[in-house]
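Here is the structure we will look at.
A single protein chain has been omitted from the complex, and every remaining protein chain is retained in its original position.
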Amino acid sequence: MKKCLIKKEICEPNSLCSPSAYGKSFSRGIKITAGPTAFIFLSGTASIDKKGNTYKPFNFPAQIKRTFDNLTALLKSEGATWSDVIKTECFLKSMKYYKEFNIFRNSFYKKHALKVFPASFCIETNLCRRDLLIEISLLAITKK
Amino acid sequence: MKKCLIKKEICEPNSLCSPSAYGKSFSRGIKITAGPTAFIFLSGTASIDKKGNTYKPFNFPAQIKRTFDNLTALLKSEGATWSDVIKTECFLKSMKYYKEFNIFRNSFYKKHALKVFPASFCIETNLCRRDLLIEISLLAITKK
Partner (left out) sequence: MKKCLIKKEICEPNSLCSPSAYGKSFSRGIKITAGPTAFIFLSGTASIDKKGNTYKPFNFPAQIKRTFDNLTALLKSEGATWSDVIKTECFLKSMKYYKEFNIFRNSFYKKHALKVFPASFCIETNLCRRDLLIEISLLAITKK
């Protein structure tokens, strides 16, 4: 039973570098396996490139695509997909992007053939960099 | 063991319609059953009526009641109660409502005879509609 809890850092350097590369003490995500169940917690993820720079500053259409692509890559690195996502926590720099956010998300989930949409909240907040317009954190749950 | 993870959309159309009814790709909640434990994640829930309209725009006393009633209905649809709630994530349009929020919550939990209060955070943020003043997301955990 000693192995009943296995904790692992999630990273996907082909998409976005580790936060430690620019002096931040958090992981892109944590996978914790408790018995037959794996919980995948992804950090607030934004439009960041491989080098840790903002990808397309102040450009909402480009940033939302990059954000979802980064999340997809992080999920994939652990063998998970959007169908495993249970809850998303969405942060928009301004609610003026809310309509565009929904149009993109509708289309993205359709493309990924989601049968059940995740639970979610979406709020307005300033993010850690002024040029970031969207950030999403999520939880996925899968079988080990 | 194939059945060890069962995922289900939560809805309660007698209280509030599915977000898909107005073009939004999220679920009111997700219940995920992992072995003997069920995790109930409810989305950010606000003062929404059966047709997806804002119930009592800009009216805090009416909205907080409706918000808690909607959450109660969603919990009940899965056989859960407020005693199963582990954590609430509370969003207020303005901290000027914080005092009233606490008075209502104290009274609501008293009425529901909670022995242990949930963990919680409460922050100030603009919500997805200008006329919404409060939104709450929560996690409940129950036996299957």
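Every chain is named by a letter (A and B) in the order it is written, and numbering of its residues begins at 1.
Definition applied: contacts are C-beta pairs under 8 Å (C-beta built on N, C-alpha and C of every residue); 3 or more make two chains touch, one makes a residue touch a chain.
Note that the structure is a prediction, hence the values are computed from the model and not measured.
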item: Residue among B:18, B:59, B:72 or B:125 touching the omitted chain; value: B:125
item: Selected from A:15, A:43, A:70 or A:142 as touching the chain missing from the view; value: A:43
item: Touch residues of subunit A, complete complex, unshown partner; value: 1, 4-5, 7-9, 19-20, 23-30, 32, 34-35, 39, 41-44, 89, 91, 125-128, 135, 137
item: Residue numbers in subunit B that touch the chain omitted from display; value: 35-37, 86-88, 95, 98, 102, 105-106, 109, 114, 116-125, 139, 141-143
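The working rule: only the chains that are shown with their structure count from here on.
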item: Length of the line joining the C-alpha centres of subunit A and subunit B, rounded to whole Å; value: 23
